[in-house]
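Each remark here refers to the structure printed beneath this line.
Our next item is chain A:
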Amino acid sequence: MTEVTYLTDAFTIDQVKEKITSEFSSDEVKILDKNKPRRIYCTADKDSILKLCTFLKDALNFEHCSCVSGVDRIDCFQVVYHITSYANRITIEIVVDLPHDNPEVDSITPLWGGANWHEREAYDMFGIIFKNHPKLARILLDEDVQFFPMRKDFKSGGL
Partner candidate 1 sequence: MAKMWINMGPQHPMTHGLWNLRIEVDGETVTNSEPVIGYLHRGWEKMVEDRTYPQIIPMADRLCYGSSYTWSHVYCLAVEDLMELEVPERAKYIRVIADELQRIASHLMWLAAIGPDLGNLTIFLYAMRERELFMDLFQSLCGARMTYNYTRIGGVRNDTTPEWERDLVRTLDFFEKRMVEYEDLVDRNVVFRMRMEGLAPLSAADAINLGVTGPSLRGSGVDFDVRQDDPYEVYENLDWHPCVQPDCDVYARYRVRMDEMRMSVQIIRDALKKMPKGPVRVKPPRYAPEGTGMARMEDPRGESLMYVIGDGTEKPFRLKVRSPFFVTLSAAPVMVNGCKVADVPSIMGMIDVCMGETDR
Partner candidate 2 sequence: MTSIDLWGGMDALTNWLMDDVLGALFNWLGLHGLADFLMSDTLGTVIMLLLIGIFVFIVGFLVDITMIWQERKMLGRLMDRRGTMVGPLGYFQNIADGLKTFLKETIIPENADEGVFNLVPVLYIGTSVLLLGTLPLSTQWYMSNSELGVLLTFAIFCIAPFVILLGGWASNNKYTLIGGMRAAAQIISYEIPLFLAVVSVIILTGSMNYGDIVAWQQANVWLGIPLIIGFIVFFIGIIAEAERVPFDLPEAEAELVEGWGTEYGGFRFGLMMLTDYFRGYAGCAVVVLLFLGGWDGPGFIPEEIWFLLKAFIVFAVMIWVRGALPRVRTDQILSIGWKRLLPLAAINVFIAIALKALGVF
């Protein structure tokens, strides 16, 4: 039997932005100039993503990983994290660029269990490797499939 958790506004958008900029250098995390209510947009370096996520979770009450998406930008891969705070009512969008020949990034599954299958799906669809993921295997396609269908160089077509 647990109590109902009623949420309050813990940090405002400006406070969150300020805390992030004071904690990370502009090389590591850059907050984009795009203003929408309850949204923060930023880009991060691929080596500092785990650090940023840990900071978001521990210090800024971001307790929910909404989504992890892979994107094939043709010249590079991107991983887009949407991380939500129940308490602050803010969703932060973090874009991480990965080189096309070596798409590797730290897994955030140790922080949020909810990212587990999202990362597996990104691996399944794009072949992006998430380091320290508990079980990085194909999830939607069969184990023996040889291609990564969501890559732009894979042409879709019927049987």
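Picked so that all candidates are chains of the complex that A comes from, given by their letters.
The rule is simple: contacts are C-beta pairs under 8 Å (C-beta built on N, C-alpha and C of every residue); 3 or more make two chains touch, one makes a residue touch a chain; residues count from 1.
Treat the numbers as computed from the prediction; the structure is a model and nothing was measured.
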item	value
Given options 1 or 2, the chain of this complex that touches chain A	1
Candidate 1 contact footprint on chain A (complex, rising order)	1-7, 36, 38-39, 63-67, 69-72, 80, 82, 84, 86, 89, 91, 93, 112-118, 121, 125, 138-142, 149-150, 154, 156
